[in-house]
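After this line comes chain A, so read on.
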Amino acid sequence: MRRVLGSLLTVVISFCLVAGFSPVPTAKAENIKVGAILAVTGGASFLGGPEARTLEMMVEEINANGGVNGNKLELIIKDSGGNPEKAISFAKQLIEEDKVFAIIGPSTSGETMKIKNIAEEAQMILLSCAAAEVIVNPVAKYVFKTPQKDSDAVKKIYGTMKDLGISKIAVLTGNTGFGNAGKGQLENIAPEFGIEILASEVYDKQATDLSAIVAKLMANKDIQAVVNWSIVPAQGILAKNMRQAGWDVPLFQSHGFGNIKYVEAGGAAAEGIIFPAGRLLVAYSLPDDNPQKTLLVKYKVDYETKYPEDKVSTFGGHAYDALTILVAGIEQAGLDKEKVRDAIENLKELPGTAGIFNFSPEDHNGLDINSFEMLTVKDGKFAIYSK
Partner candidate 1 sequence: MALLEIQNLNRRFGGLKAVNNVSFNVEQGSIKAVIGPNGAGKTTLFNLIAGNLPANSGKIYFNHAQINGQKPYQIAKQGISRTYQNIKLFHGMTALENVMLGRHIRSRAGFIAGMLNLPWTWPEEKEIRDKAQEYLNLLGVAECADTEISNLSFGQQRGVEFARALATEPTLLLLDEPAAGLNIYETAEIGRLITKIKESGITVLLVEHDMSLVMDISDEIVVLSFGEKIAEDLPHNIQQNEEVIRIYLGDEDA
Partner candidate 2 sequence: MDLLKRYIPVLFLLGLVIGIQLMTHFTGTGYYLTQLTMSAYYSVVVIGLCVLMGYGGQISLGHAGFFAIGGYLAGALTTHNLMPFKDYGLITFLDRTGMLVASKDLYGGDLLTVEPWAACITAVLAAGIIAFTIGGPVLKLKGHYLAMATLGFGIIIYRIGLATQYFGEADGISEVPGFKLLPGIEVSGSFGARVLNYYIAWAVVIVAVILLLNLIHSRVGRALRSIHGAEEAANAMGVNTSRYKLYIFVLSAVFAALAGVLVTHYNGGIGPSEAGVMKSVRYVAIVAVGGMANIWGALIMGIVLNFLSLRGVFGSYDDAVFGIILIVIMLFAPQGILKINPWQQVKSFFSVLAAERGEDTADS
């Protein structure tokens, strides 16, 4: 029996190897292959999940409408699970084997930084959905990113604080790359706005209770406001723990709060949270002459119709922007990668979910502080904040 099993296995393995090495059937020539490396599962799946769904939805729609310049898009999504080593493997695979036109993603900064050099070497357009500023600073020729700059979010928050007369704050950050980068920016920019950080704490991305730390911070009566910087569920937990403890100083969140589910999870405690975000979350409340409005409403309606289980979030929006930018580049420059890259670098006034993109050779992010709007939570919904 065992012998038979063993032989069988040998056969299966040989088959796998042979099958694995047979050349991949080439797709029809006019298709544009777009690779995407996203953390659909694993610890960063709250990013990769909406991103993957958004891309699938968009490609379906673009192809239904005749494609880009008559060329159909072919989307290849690779689930990295948030693992850099897989992102590296997938990047090489997409570049050489699938010969994709461009790569969207990865979802996290750590992964993006690992494949930045690979994209440069292979002269492959990389449109990252990750936030860290090091991705585009220093600028790499082929690497772009769509989320707004942390530093702009910090400035927006500090600006609002100044208006409110707040100068002494506590900072809480998650121990993810996002939280870490935010912490750095918060500390660097504080003096510029005359703000003093009295306490700073880092919590685990899987933290489920922050009441102890809230109690500790609350004991410091000088703290006038709390800034929380993370992209994880703990954002809602912090709000609950603060309000339950009866601590009613203003709570500021980062632009990572841009998911209505966090508001739902925070319930009554989420009321009054102030945070900067792209305008996607308040699409309906925008004035009709806002250049982003049509696009934002359409994305929101489309997404929530196609995925009734899910609510639109800014994370999916980053993937939306990445593909929008790529499509705009191809529409302008055709199917020559170099020309598309140049076209993207020169895109101006392109509305996206995160803001209006204005790329330049020095700026591969293309967004400025005006892409942010200060939002707040009112009656369980996002609303534009006004003092």
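Structural remarks
Assume a contact is a pair of C-beta atoms (placed from the backbone, for glycine too) under 8 Å apart; a residue touches a chain by one contact, two chains touch by 3 or more; residues count from 1.
The candidate set was assembled so that all candidates are chains of the complex that A comes from, given by their letters.
Being a predicted model, the structure only gives us computed values, none of them experimental.
This complex pairs chain A in touch with one listed candidate out of 1 or 2: 2.
Only residues 2-3, 5-7, 9-10, 13, 16-17, 20-21, 23, 40-42, 78-79, 81-86, 88-90, 92-93, 96-97, 108-111, 113-114, 116-118, 121-122, 132, 138, 175-180, 202, 205 of chain A touch candidate 2 when the two sit together in their complex.
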